[in-house]
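Got a structure here, written out as structure tokens. Questions coming.
Here the complex is missing a single protein chain, while all its other protein chains stay put.
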Amino acid sequence: MGVIRTEELLLNVGPQHPSTHGVFRIIVKLDGEVITEAIPVMGYLHRGTEKLAESLNFTQIIPYTDRMDYVSAMTNNYVLCHAVEKMMGLEVPKRAEFLRLIVMELQRVASHLVWWGTYLLDIGAMSPFLYAFKERETIVQLFNELCGARLTYNYMRVGGVKWDAPPGWLDKVREFVPYMEKKLAEYDKLVSGNEIFLARIRGVGRYDAQTAIDYGLSGANLRCTGVKRDLRRCEPYSLYDRFEFDIPVGTNGDCYDRYLLRLEEIKQSLGILRQALEQFPEGGETMGKAPRVIRPPAGEIYVGIESPRGEIGCHIVSKGKAEPYRLKFRRPSFVNLQILPKLLVGETMTNLITILGGIDIVVGEVDC
Amino acid sequence: MSDRNDELNEKAAASGATGEAPAEAGGKTASDADAEREAKRQAAAEARAARASAKAAEAGEAAGGAPAERPARAPRQAAGADEPAAPKEPSPLQPRLEAAAALVRELVNADAIVEAYVNELGTHVPTLVVKPEHLRQTAELFKTHSTLRCNYLRNVSGVDYETYLETVYHLANIETGDQYTIKARADRSDAVLDSVTPVWETANWNEREIYDLLGIRFNGHPDLRRIMMPDDWVGYPLRKDYEPLDPEV
Partner (left out) sequence: MGSLLSSPMTWEHALAVFLWGVVLMLIVLGFVTYAIYFERKVIGWMQFRIGPNRVGPLGLLQSVADILKLLLKEDTIPRKADRMLFVLAPVLAFVPSFTVLAVIPYTQKLYFADLNVGLLYYVALSGISTLAIVLGGWASNNKYALLGGMRSAAQMISYEVPLVISVTGVVMLSGTLNLRGIVDSQSGGWFWDWNFIPQIVGFAVFVVAAVSELNRTPFDLPEAESELVAGYHVEYSGFRFAFFMLTEYVYVYAIAGLTTTLFLGGWHAPAPFLDFVPGIVWFALKFTFIVFFLFWLRATMPRIRVDQLMGLGWKVLLPLSLANVFITAACIELFQR
């Protein structure tokens, strides 16, 4: 009778898998149910946006930005427009800036709702997914009325926004804000105290502030360790410096803190929306004095803003032409995902899904 | 003056011709609509030429020999020629740039810096271009020195200037919010740079992406392999001289 040999199991999670949030593959070496090594493989959704951008002018690149982080397309639009406007020193009219801010905060709420619903679906609860999408449907309908698209908006332009709010749109947003606040409290009560849910999330995927800074994490992934860095406060852009909002910060650096932080961020976004709607200017232009052909002066710039996933940045090198010489996007999901192999060693397969969901990635952004 | 007129006409004709050529190329497959467009373009070109020559005639009479087709520029140039331009004000971050540059010269190497300036486009960011052999030490200096303490690497980009390749590191100090940029250049033919992954772990996948798309190899990187393209891809797609496999792309 020979010795019974146990082998390491090599398992492929993805690229087609219900929980990898897109076309993303992790090669996992298992010893029983415990992961000994995890190797992420990406590039399945690489579409060459950066190379394409070198032959398109800036207005033509805006639809491409929509498709990177398709769950929060407005912030992607904004980072490009903002970078170019900063390079050229363009001023954006008040009304346009307010519209941009309202749209970005609504997008943040929608993106966090998608994250919440899909995260709970991964953990096994089926119903919150539908509740989240029902609320998101209202937001997406609002965007549809505003700019004609539900997911990839192509709304902002260098110097302002393309379309003005149709009559009655702002009132709908004004109705939505208190409704969402009420619903958020309901959903919070439904899920956040659930014993099974807490047992699944607490203490999972823990890391400290030093690791987070070293790995360049941003967004809720960084704030859950106690580092209070939110680009809306640290490097204020748009009109954020005139609104009051808190930056929620966690203490433990585990999945539960990230969960609570994102829910709190929805609440803060609703607060900002409320203030913005109160201060919304009556009339005004939606487009500033931008030249017909957008030619930033020669030089380079890097600008980062706070997208729901973290810091999204745009590095433009321009030679004074209408097309950028080099356009590089710093994508938060790409950088945040680097910590995954480190977090997964020693975890079980179930926790893989919990941790991966907690980082909140969108594969369109990982691959760009 | 008549030869100036001829010059203008030639120019107009030339621009008209270049305007026509694409119209013709399009016109080969099109119909009357294109012919109409062509006719309109020609008419417009002729009108332009007529206007320009009229203006030239006027300005030529008035200024006598000054470049007539650009009357707007004349006053500016005159102004420039008359008084010395006001010196550009130094950026408020200039002292910080000097301090950082001094530290690098002192603690890394006396001639490690190739260029030091403040990038004033948009926000003011002190930028240092360092020699590739001193990149790693400069990175460590920026991370650990008590006045700099840039523990957060925001972004690593690779740029292909046609004669050389460059990597750009955008750093930030989380406590104070200071930002710095470090750049390093590599040859195109044999692009090798030191990896800063041991300094900031953020650089890991960013450098893999630069290796994959631009072809810069990083010494000391723990796991340098392609990240976006398939593993057996040949060539570096983001380079300016990259020939795509599919010529129609």
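Here the chain labels run A and B in written order, and each chain numbers its own residues starting at 1.
In the analysis below, a residue touches a chain if its C-beta (ideal position, glycine included) is under 8 Å from a C-beta of that chain, and two chains touch if they have at least 3 such contacts.
Given the structure is predicted, the values throughout are model-derived calculations rather than measurements.
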Contact set (omitted chain vs shown chains) is A
Among listed residues A:17, A:174 or A:319, the absent chain is touched only by A:17
Sole touch to the unshown chain from A:24, A:176 or A:197: residue A:197
Given A:74, A:120 or A:213, the correct residue touching the omitted chain is A:120
Those residues of chain A that touch the unshown chain are 9, 11, 17-19, 33, 120-127, 130-131, 134, 194, 196-197, 199-200, 348-353
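Basically, only the chains that are shown with their structure count from here on.
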For the pair chain A and chain B, the C-alpha centroid-to-centroid distance in angstrom is 29
In their shared complex, chain A is touched by residues of chain B numbered 119, 121-123, 125, 151-155, 157-160, 168, 170, 174, 177, 181, 200-202, 204-206, 213, 226-230, 237-238
Listed in rising order, chain A residues that touch chain B in their complex are 42-43, 46, 48, 50-51, 83, 86-87, 213-216, 227, 229, 234-235, 297, 299-304, 311, 313, 315, 317, 325-326, 328, 330, 334-335, 337-338, 367-368
